[in-house]
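All protein chains but one are shown at their positions in the complex.
All chains are identified by letter, namely A and B, in their written order; residue positions are counted from 1 within each chain.
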Amino acid sequence: MTGSLARYAKNPAALLGLVLLLAVIAMALLAPILFPKDPLSLAGRPLQWPDLGGRFPLGTDNSGRDIAAQIFHGAQVSLLIGLVATTISIAIGIVVGALAGFYGGWIDDALMRVTEAFQTLPNFLLLLVLVAVFGSDITTVTVAIGLVSWPATARLTRAEFLTLRNREFVQACRVLGMGDLRIIFREILPNALPPVIVYASVVMAIAILLESALAFLSLSDPNIASWGNLIGAGRNVLRVQWYVSAIPGVAILLTVLAVSLVGQGLNDALNPRLRRNPKP
Amino acid sequence: MTILSLALRRLAASLPTLVIILAGLFLLLQLAPGDTVDALMAQMGGGDPALAEELRRFYGLDISALAQLGRYLLRLVQFDLGQSAIYGKPVAQVIAERLPVTLLLMGSSLSLAFAAGTALGILAARQLDRWPDTLISTLGLIFYATPSFWFGLMGIVLFSITLGWLPSGGFEEVGAGLTGLDRALDIAWHLVLPTVTLALIFLATYLRIMRASMLEVMSLDFVRTARAKGLAETGVVVRHALRNAMLPMVTLIGLQAGTMLGGSVVVESVFALPGLGRLAYESVVQRDLNTLLGIVFVSALLVIVINFLVDLLYGQLDPRIGAGR
């Protein structure tokens, strides 16, 4: 483990990702302090260009709302949605994948059929349907994103379990008379987890992007300062005041980039395959 | 022959998947507060309950959910997708009008992403840890992290508004009366920005997979054999590594077909393209459940067909398929 930490610390891209991610987290935490007012309330004259020294360093949007305030509060929304949706998605994926991979047979067939159904359906289309049916408040949107993005995790976990379940150490546990659940969750899962944890960063990146796309189409929660909402609003004034759309886009880009870089750094640190020294 | 039968078998195995999707979605839609008729009535600015009752009978909404599902599945077998409440036309017809645009967009984006991803992936793997690798990998990460709609919008700002090089939206110049080659060129012109926008995210994925796959294959034993033969590095890459490294790329096409369709919803909205994705968006907003279900059905079919083609292609590339391995 200390070896992994050291490898992570030596990786400049991973460190950059970590710094970016910490910056976004800091923005989310500072939002209520720096911008105590509701970020969606009228703050000044609409469509003021960014002025770093002025009252609105990032300008105002077409409804006269402070863009900087929306960016800071948007960090909260993106991180929260990303974290919760990822947790939901990874939890479902691990349970489905673990059961399918460990037991095989008809359990595997049935679970994989359902997984396939979810994968065959374009996930954004399914997200649209879910939001259309259950409404678009932030809780629904978050849960819906979690629900549409688990199949890849399930497949990954299943693949890990398929190879691990025939490893001799698992057979040894069965020979000792250990119960299935204990073998699945205490013996196999810890060994299957590293690639899943790395994949969680991909899920989180996708979750943040999905929410922003939904918000851009004004199908997400309109009462929340979401970066996607702001881009959607800025679309109407794209011709001249393009900064209204441009600024939140950069925020999304940097956040997703941070999450991806951290994920890749974790991958290199946990699976140092390419760096391993050749056998003498 | 074995490859074809194997692919056909996989095709047959996806039928239950299709039924699960349709049944699941149909029942899900029953949970929706309000139905098509409510939406219609709202559009008309309200109306009397008797009219609503009649409309419900007309759209077959007066019977139980399960019976509706049975009826729906039965009709699907005959490829009857029902009547679109909003467009007043058969859903199949509405979809058929929109499908070509989406197929064109997906096809061109996929080709671009696949070709560029493969080339850049190889280049990065061959230049591992040198500046071309760093540059390509960084660009890949940035493309991957960029929301496609934002990329589209910024493309419009730069290439349409500022530079005036490309049209900002639409499928073709309406009313220009172009025909033949001129029309094709016009459409291609309109599709440049949408194609690049949709392709960029997938380009990032393809190049990353190709790079990793290439590195992996280059470390395998048979590559060492090829070198021990006295084959030059280019020969090793082209004759031995490339085809092996392409296998995961081909798999990826199938896996990402669904995601690509999902991505086209957003891109079509940005560029006001009259495709399937935009239709899906409109029918969600207007609560046209028949159309939405039809789109889901057609999308699922499309993904299944793409996977069938991918299976065939994979079988062509890998002789082990069909040998039961």
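Definition applied: contacts are C-beta pairs under 8 Å (C-beta built on N, C-alpha and C of every residue); 3 or more make two chains touch, one makes a residue touch a chain.
In the analysis below, contacts and distances are computed from a predicted model.
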{"item": "Chain excluded from display, named as in UniProt, from \"Multisubunit sodium/proton antiporter, MrpC subunit\", \"Carbon-monoxide dehydrogenase small subunit\", \"Peptide/nickel transport system ATP-binding protein\" or \"NADH-quinone oxidoreductase subunit E\"", "value": "\"Peptide/nickel transport system ATP-binding protein\""}
{"item": "Left-out chain, listing which of the shown chains it touches", "value": "A, B"}
{"item": "Residue among A:41, A:63, A:139 or A:171 that touches the chain left out of view", "value": "A:171"}
{"item": "From B:12, B:31, B:77 or B:163, residue that would touch the chain that is not displayed", "value": "B:12"}
{"item": "Among B:67, B:115, B:184 or B:232, residue touching the chain not depicted", "value": "B:232"}
{"item": "Hidden partner interface residues of chain B, rising order", "value": "9, 12-13, 220-222, 224-232, 235, 239-240, 243-244, 317-320, 323-325"}
{"item": "Touch residues of chain A, complete complex, unshown partner", "value": "109, 167-169, 171-179, 187, 190-191, 277-280"}
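Basically, only the chains that are shown with their structure count from here on.
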{"item": "Inter-centroid spacing, chain B versus chain A (mean Cα positions, whole Å)", "value": "22"}
{"item": "Chain B-touching residues of chain A, taken from the complex the two chains share", "value": "113-114, 116-117, 119-134, 205, 209, 212-213, 216-217, 219, 228, 231, 234-235, 238-239, 242, 245-246, 249, 252-257, 260-261, 264, 274"}
{"item": "Interface residues, chain B side, partner chain A - complex", "value": "14, 16-18, 20-21, 24-25, 28-29, 31-32, 141-142, 144-150, 153-154, 156-157, 161, 215, 255, 258-263, 265-266, 269, 280-281, 284-285, 287, 292, 295-296, 299-300, 303-304"}
